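Structure first, then comments.
Here the complex is missing a single protein chain, while all its other protein chains stay put.
Letters A, B and C mark the chains in the order given here, with residues in each chain numbered from 1 onward.
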């Protein structure tokens, strides 16, 4: 009953297998000139219906985010993001480091999602071309958000429209993009470039990989400097097959979506069992694989005693204790059911 | 007959196995709070006979080098290194990026090794505390050097003595430290902290891993900021077991030294077969697993025709063509012998 | 009738005279080893009753702020400041540049002043020592604030107490410190180090100088790296007397306070004349030399027609037009009176 984080999970057997095989294949060219890296890019062009996209594997979500953002933001630029976003809260100033000092501007909104109107208001400030002010450059949205909510394609499009009106680029932190996509149910293209996204950090690590993410530029022109940025960030792998063999398996046979769908279903199973119970309330809608929930003290105690693992989460209302529970690609229905049984019996 | 680079090689089966097993072990804490990461640090304390060293896994050699150097160099500092060093030539300004702008000062010497006397001369300049001048902060040596030569413990100690006299720290880029150690034949401690090394980037990727390096601080006090630097560089893995399970296997049962010894032996077997042939000359002594050699045109053509792979290398003498050949942990004696047979038959 | 900004004003004759004289004094040592620079530091030690303070002239307010902040904030640090603060809004990401990427965290409050309770709440987040999160490092307050309000010594002390409880340093952007001091009426020490301020950017440019600011560290230990930071920022003057001769005159014979007092009085004279008029309302208390005021349309038109100059200012209430008027050390009572006469006649 480990619901601490999807980054504590194992890797999917097919991905482990792919890595094992890749490293027994004999010598291959290094630094990405290997067959897996090429295959991944080609497959992503098909999956996203975008024959000229460029895709670059990196190892961590932070690397993916900050290299992507740095590619479209000058050192005197401003990046608009939710105050709860990973780039603002969980990356130890890596965005500022890689951009050479860009400013993060918090734009609030419910459930970790940027409020389009607040964004428009912020972008309407008369700062453009004025040398004193940080120059609006990028809007970064997290899909699914840090509160487990997914943006619909129309919501992304509305944000993109506001951004583009002022010349900004749109970045998506897609550490859990697969989970959002599985929830929304549209095509990958519809949830990305067709909705105005310029660059996507597409995660695999939290969804069954050992450690791999990929940065996708939907316009290849935007990517010219990326390889230099990746290298000088220390993020270019010599044995690139470590990353690309994972991604090759991940994007084959819909594994990425199957994994995400499973994790989402497990979250819904948990929600379905919990919400009827007294004293339970959800902080945010559960679109993806994260649940933010208020648990009564007795229930929490009973679950802890039984060995259930999950993190506390700040709650606004005094006296109330909230928690985050995360499901993963390999969460077992039986774990959920056992958790629910304990929860019920504590009532 | 692939002698292009040791980073084109497969991974060692024991390391592949360790990774596969680690990712089937069930949920573990993320970001390094897992059993493998702890084990690796403990094992290194034994191997290096230094109970208070601190060790941090990262994924690439560039990351290891620049995070290590940044930990002991202010933005207004100077880093003394060989003009052929990886940090000066092959890291796309990553050292300057991570230090906030340190200057690299080239100190020449034969076979890719810093000439101690030239270093002393450079360090004798009256720049200390003078606000205009970059402040001498770090000497970085590559062990084995980019020309395949190993520093003896006394050579490292002489450099350290010069460095410490002026308050500088000593960093070793040990991408091929195991190969150097296997050649020198002393203890790991004797080739590092006992010779005055402060921080070591210890490589595994080129020596049988899938992609893993580890930064070792021999004085734990020096490491306080390292974890912040690693995180803001995007180099902290959530599923850290990907790195630490590799390193755990690598440092078990002397695998790291066995691999290095084998690669070195294959290099020596190649040298032993080549040097008696007419028209052959070595550019540098072959201490580790890299051979820099002038090949007669007919021999080169014959080898190419037979499918041998290796890189050209700049030669100082006009009309002469030099090449780099690299052996690896999995180079087969039969490959060497076939290579030598072709070489001989071309004479 | 120029009330656009105090940085559009002339310089005070005594300061012009001091510069002229200094540059006819014959050769002096460069880079600050001149008599004026030494004198300024000594005088500040007396003025602030702090014999071990260190003081460094620079040319611009932005340079003073960001060099001061960078001296006490790591690259992974967070700087808490008002969302309207100059460092957040008007320095084109210079704070992030000089710190190597620190994050600015906005803490709101009335009249451009940080709300101590909101600060305490922000500082209570459990982020200390957690490698993912920007590390709280500095609180920066603007004195007088960008809305023309002054912090009382007790207000500064309350902020400092909150900051120090968590190990943060306190920086004051004192571009208009003299105006605040003239308003508050306490001693310079009471409004700075006795209230817990660690480092002060003390302005002269807006208060009668040609272009000079000075960074004051109240604990000399904090200043060790400052000179390197100033030099590598390109902010060390070879002919330092250009800055220090200005500052020498500025801090002599209470000129700095006389200038500030005059500017404040002119602002009060303006306020006293305006507030009785119908349709007038002040956005913020007028403590220093800046007035933020709603003017009726007819009054604004009449003033513009008569050649009065001042900037528009954003107003929250629809239909209302607000403006900023700034007085300076050399604003003439007659200008104020003429302005008021026009205003009155427009009613």
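Simple rule for what comes next: a contact is a pair of C-beta atoms (placed from the backbone, for glycine too) under 8 Å apart; a residue touches a chain by one contact, two chains touch by 3 or more.
Remember, predicted model here, so these are calculated numbers, not experimental data.
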item	value
Sole contact to the chain not displayed, among C:40, C:53 or C:92	C:92
Residue among B:7, B:37, B:85 or B:103 touching the omitted chain	B:103
Which residue of C:80, C:183 or C:228 touches the chain not shown here	C:228
Among A:236, A:308, A:322 or A:342, residue touching the chain not depicted	A:236
Chain B, residues in touch with the chain not shown (by the definition above)	75-77, 88-93, 96-97, 100-104, 106, 131-134
Where the unshown chain meets chain C, residue by residue	2, 4-5, 7-11, 13, 16, 19-20, 23-30, 58-63, 66-67, 91-94, 97-98, 205-206, 210-211, 228, 231-239, 242, 309
Residues of chain A in contact with the chain not shown	31, 74-76, 100-101, 131-132, 135, 225, 227-232, 236
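Just so we're on the same page, only the chains that are shown with their structure count from here on.
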item	value
Chain whose Cα centroid lies nearest the overall Cα centroid	A
Averaged-CA centre spacing for the pair chain B and chain A, given as whole angstrom	34
Intercentroid distance (Cα basis), chain C paired with chain B, Å	51
Euclidean distance of C-alpha centroids - chain A vs chain C, Å	42
Where chain B touches two or more other chains at once, by residue number	228, 231-232, 236
